[in-house]
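Every protein chain except one is present and positioned as in the full complex.
Going by the order they are written in, the chains are A, B and C; count residues from 1 in each one.
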């Protein structure tokens, strides 16, 4: 079995979450590689969409910007941010990838500030399209590094809506029914959300990691079912695709 | 002096109302010929705009439909109805031409029905873009045949807003300030609106017509100033342009 | 606010945005798959009795007339219809298929009032609710944006508003009065384009009218096209894709599909045939004869084209097309 690094593990785990014949909002970085990998394995008809207007590029070369020319190279469509976000509002976009500095048990994300908003301790880039993606896509997949400072009981600033404060809260706030956080992919584990409580739940461990380790790196109580699966390691074929075809210059991995 | 018919008189009178370097919403028929004539005489930089998206066509051949290819032949822009109407909403469109079955003293127009709406005596085509043009352009120019059945005290159905029921009514209704009816061009006269009362006012008589005749053909009291001008007859050059260049096949005249 | 008015017209199409989202998720194809089929198949597959229909542009310009004729052939009735219309809606009304009409403009443009509409409205056969041209386009735009309504500045102060199903609202920022237009979602939308690939990625030359908005507001979207081009052609100029494949349900190859109306840059309108129609439309018997002969009496679009004069006539009309 081939050796692999953390980025490669994240990419492979993320890739496996996406179903074929769906449209998926992609940002630069890991989500892009995950989409490219999914397309080359179990989801050949997965459609990568970029919020500034590119839909269905060949991803032959990896984009360096969400509006860059590679997001619409040999694409079906090169339109606009309004067009894409409105397609999401109409229910066309199944998945959206998100990241952030902090996540809480309900999948709410902070990508804005630590500390007081008007005089922050740390200023992050801000929502970008994340708030829209978290509002309008059916399912969001968060990709994070695990750690207590990142997995917090309550985000310091709620940039992007997860399940807010629990069941029914999204609908009450006016967000589309049936939408919301779906998966959290980290270097330690794969998590989902409990149907009833809408709280984060451990689904599977990354190879060699224990549930205790995951809980220890999580700043809130994680729902841990009795039997937790273990993710398959990245296969030789996945690693070959990643290294030889998708990111041969190792810009991201 | 060359002989002319009523259509030619209407066209020449309408053409003279438009200032250079303005954008003007044009429908098929007389307004189109008026715009083409104005462009060839005093307003070379008049821009003809068609509500389905054509802006600035050469009008080398006259369009037969407001969405037809001649409305964007060698035009600057071929966009969409939303784009054009929204430009009007932003204040870019100075003039819009209107017609209808009935007009009242405040310039309100009926192009919808005579009789009960749900079981009409006569069903007309409906607003089309007229309501939008009457709402959003700065000035509207109505082109009508004069007659008591057409110039009525109160329109049977208010399709398109003129000054509604008088001063301040447009603004009160939420329509843009400073916009409203500007001219009515008929075979008998040119009319405008009184600044204070917003009622229709005789501005000039067509050649050979008296103010009494105009009033007799108008179903409400027309404001008639002490000295009423008389329109110049169509000039030889105007008629030549119309007959030889603009409408050589006499489709409209 | 108690002083804000509501139009008294009926809302002919009621759809909740959230329900639509779920419908889209379940029913629209998100992957690339060939959607090429005939007029017969497309209409039979996606149109149903009583459905709410919309057609773009005008009957005399870039209008999917071959699809409309097929609706008449299949006799799908009790339709609710959105529209500014010339030949297309006129034909549907003439064939007795329309019950309710969200009307903006319905007439023959320079050829005047539609006697078909007059008969249908004056007899009470067709129920109408009033809108302006832009209002209808903006209602499509609201649906295209995934919103239940859009504010606009048209229709204020008029009977067009009173006989619509719109409402007045106040701007939450400025307090100014605005009209709120309810989003309009079509059960089926029909659009004719210049070219598309087998998946439905479509390009339009010249003005796009309200194609972009109406396409996105359609639950089922059938496009007819002058030409089906290889996918690679679309991929080369992706900025030209005005209708993305994922909103398209059927692609019908229909050269001459806009006839007797014009197709910008491709062919001019068949003035002779349009005059024939306008002449026959003057009375109920005449228009019925037209429908019998030219629609029900033709098997399909190919047959219609043959009757119109075949390749020879088509070439004549192509030669008269407006050039770039």
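The definition used in the following text is that a residue touches a chain if its C-beta (ideal position, glycine included) is under 8 Å from a C-beta of that chain, and two chains touch if they have at least 3 such contacts.
Nothing here was measured: the structure is a model prediction, and the numbers come from that model.
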Chain not shown, its touching partners among those shown: A, B, C
Chain not shown: contacting residue from B:91, B:153, B:168 or B:225: B:91
Residue among A:139, A:170 or A:199 that touches the chain left out of view: A:170
Touch residues of chain C, complete complex, unshown partner: 11, 16-18, 145-153, 167, 169, 171-174, 176, 178, 180, 182, 204-208, 236-239, 324
Interface with the undisplayed chain - residues on chain A: 28-29, 50-54, 61, 64-73, 78-82, 85, 89, 108, 112-113, 117-132, 135-136, 157-161, 164, 169-170, 173-176, 252
In chain B, positions touching the absent partner: 20-23, 45, 47, 54-56, 72, 74-79, 82, 86-92, 94, 136, 138, 176-178
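Here is the rule we go by: only the chains that are shown with their structure count from here on.
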Common touching chains of chain C and chain B: none
Farthest-lying chain, centroid of Cα atoms versus that of chain C: A
Centre-most chain [mean C-alpha coordinates]: C
Centre distance in Å when chain A and chain C are each reduced to the mean of their C-alpha atoms: 40
Euclidean distance of C-alpha centroids - chain A vs chain B, Å: 57
Shared-contact residues (touching 2 or more other chains) in chain A: none
In chain C, residues with contacts to at least two other chains: none
